[in-house]
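For reference, the structure discussed in these notes is given below.
All protein chains but one are shown at their positions in the complex.
So, chain A:
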Amino acid sequence: MTAIPLGSPRRLIEFTLDGQEARVPEGSTILDACRAAGKDIPTLCQGDTLTPKNACRVCVVEVEGARTLAPACSRKAEPGMDVLTDTERARHSRKIVLELLASSVDLSTTPKVAEWIKEYEAKPDRFGPDAARLNEEPKVDNDLYVRDYDKCILCYKCVDACGDQWQNTFAISVAGRGFDARIAVEHDAPLTDSACVYCGNCIEVCPTGALSFKSEFDMRAAGTWDESAQTETTTVCAYCGVGCNLTLHVQDNEIVKVTSPHDNPVTHGNLCIKGRFGYQHVQNRD
């Protein structure tokens, strides 16, 4: 377990969550309070290492007295607030959001979404066979990772991780507007012509598998990707003296993917190109 800096003491906020008294430290979000109380609220664009963008709106809850629903991931708990997480109104919006996403985006590699679709009885097919989809082809323009924007829900997490929240490389941005908005580098060029430094921190935060290791992409295409057969081993990166934690995902005695624990105080889930992609020497058996 990592040491957590104590910081200054925080006041406790008292409010009502689904009829129960809830007490959370000042600055906590409704989502924090829900999770502390053991309530499950679906989230997609929320990331544990990033400032909430509240773009997906799948975590909406009802706040008494508010005209619209509030995103649990970013609305801070306020004293005396009365929050209802499981009303028909909130569930309706979650269901529609899931339907809108599933009818336009390939969610086949998004963890948990299939359960939610079942739980909320979402029927993405009801928009008909002609419902507009993203219709993007995977962009395979380098040897390290693949951008399959057909799976992109535009959660902004990769943009934030690449930009001022972590990497400060600013290689990608949202381009275009509305349904035609896409994540792109400048002039929609290949990644190899961009500012990308291949740290892979965007892959780390991608909630849908739109960004993936080339190794994972190829294995999925070949039908050999099998997460149940993978082991995860957390170790320390051997390259420099920073001491980043690496989690090696191994299948059939081959490293197939490298991540970093999000609660690691050194990395917060972030790595550089060497730690993320420079593992081939480990497997060099000649």
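Just so it is clear, a contact is a pair of C-beta atoms (placed from the backbone, for glycine too) under 8 Å apart; a residue touches a chain by one contact, two chains touch by 3 or more; residues count from 1.
Methods note: contacts and distances are computed from a predicted model.
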Among "NAD(P)H-dependent oxidoreductase subunit E", "Peptide ABC transporter permease", "Peptidoglycan-associated lipoprotein" or "MxaA protein", UniProt-listed name of the chain not shown: "NAD(P)H-dependent oxidoreductase subunit E"
Selected from A:28, A:49, A:194 or A:251 as touching the chain missing from the view: A:194
Contact residue for the chain not shown (choose from A:168, A:231, A:253 or A:280): A:168
Residue in contact with the excluded chain [from A:55, A:117 or A:146]: A:55
Selected from A:86, A:115, A:143 or A:186 as touching the chain missing from the view: A:186
Hidden partner chain, residues of chain A it touches: 54-58, 60, 68-69, 71, 74, 89, 92-93, 95-97, 100-101, 103-104, 126-128, 130-132, 153-154, 156, 163, 168-181, 184-189, 193-195
